[in-house]
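A single protein chain has been removed from this complex, and every other one stays in its place.
For subunit A:
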Amino acid sequence: MFPHLSGLTLPCAPSRAGCTVRAFAWHPHTNKFAVALLDDSIRVYNSNSATVPSLKHRLQRNVAAMAWKPLCASILAVACQSCVLVWHLDPTSLSTRPSSGCAQVLSCPGHSPVTSLAWAPSGERLLSASPVDTAMLVWDVSTETCVQLQWFGGGGVTYLAWSPDGSKVLAATPSAVFRVWEAQMWTCERWPTIRGRCQTGCWSPDGSRLLFTVLGESVIYSLSFSEYRGEMQGQVGGSKTASIVADLSETTFETLYGEERIGGEVHSMVWDPTGERLAVIIRGHPESPNSQPAVAVFRTRNSPVFELLPCGFVRGERGARPQLISFHPCFPQGALLTVCWSSGKISHIPFFFVGALEPHASPRRSPVPVPAWHPRASPPSGAPHTCTGAGCAAPAPIKGGFSLPLLSSP
């Protein structure tokens, strides 16, 4: 029925072997994260408390994405098969099974399955999108009203990303077109790619640069936007063309363990909130015996010129493939990368550095040590083990390197 969706593989579809974690989301202000498991339950882990609330609801099926509401203690939006569930959790409660009455159901006819969610950074609006619906919904969660942003042609939305300054939204479609919306008057710019659809994208902290990758190509593109002054209503302000900033085609590395072939298409990409580190999951070549998916980390800088330098790789245990990556939104000593592996482990890798820019606001508490979760004694099947960062992977030294034309922004 939808021929343009035939090549679409949703992340963590149950048919993919070895996928135990469906979705992962860090809370934007505290040391709390939510993990969606294969059995459609969601666990919330908090470093300050030992209770792990488990969220279950009869409408919570095929969870594809989760997002915590910014500027809030604990409201979690979950993208499910037929609706969007918004859980209102009590941050001080010790209950391990919050009742289904805490969940608000936001549904709209024709808008299912919901696969991407994005909260506005000011915390007021929630965007939800489905690859089947050619309309993106802007929800006002408290009054349960929604506005449909419709367009014609090109299919639904496969990936949503709201820029951290709240001015722009990236919406990738299953066809070879992606849209960038500006969030004041909700007009959009259409960007046709040369081949393939936009696989993933991420914004710089000030919303002036978008890095994205295209399915079938192993390069990272960069698109810059004029600075948002607030006076240009209704204009997205994107530059005319995107430029290539990194080429991630397959290269051979000599390591202590032998020859390693790393490189290929990009599966997902995240940029840390200080704009200093970029993490990329590189899918290896399925035919090549030695190539395995790896997480590559780059050092980046956005001002005065854009710079992207390779920093290292993160490799898990033997046979474990990285599936989801995410940066901690407010790690005071640098950046904290969380990787969810196919073996069910979740690892946190800290990067300690002093940022080039001063943090925007003073930290709310004294410096937090790297969170250490102890593996459970007898975990139920399917539950992920977590381990501290130090024990998981050491960044491999770089010999040779990627061919990286260092392009400065226009």
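Heads up, the rule we're going with is that a residue touches a chain if its C-beta (ideal position, glycine included) is under 8 Å from a C-beta of that chain, and two chains touch if they have at least 3 such contacts; residues count from 1.
By definition in this document, contacts and distances are computed from a predicted model.
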item: Per UniProt record, name of the chain withheld from view ["Proteasome subunit beta", "tRNA-guanine(15) transglycosylase-like domain-containing protein", "Nucleoporin NDC1" or "Protein preY, mitochondrial"]; value: "Nucleoporin NDC1"
item: Among A:R43, A:K56 or A:R125, residue touching the chain not depicted; value: A:R125
item: Residue in contact with the excluded chain [from A:V84, A:V141, A:L170 or A:L215]; value: A:V141
item: For subunit A, the residues touching the chain missing from this view; value: 29-30, 71-74, 91-92, 108-109, 122-125, 138, 140-145, 147-148, 150, 166, 184-187, 229-231, 234, 360-364
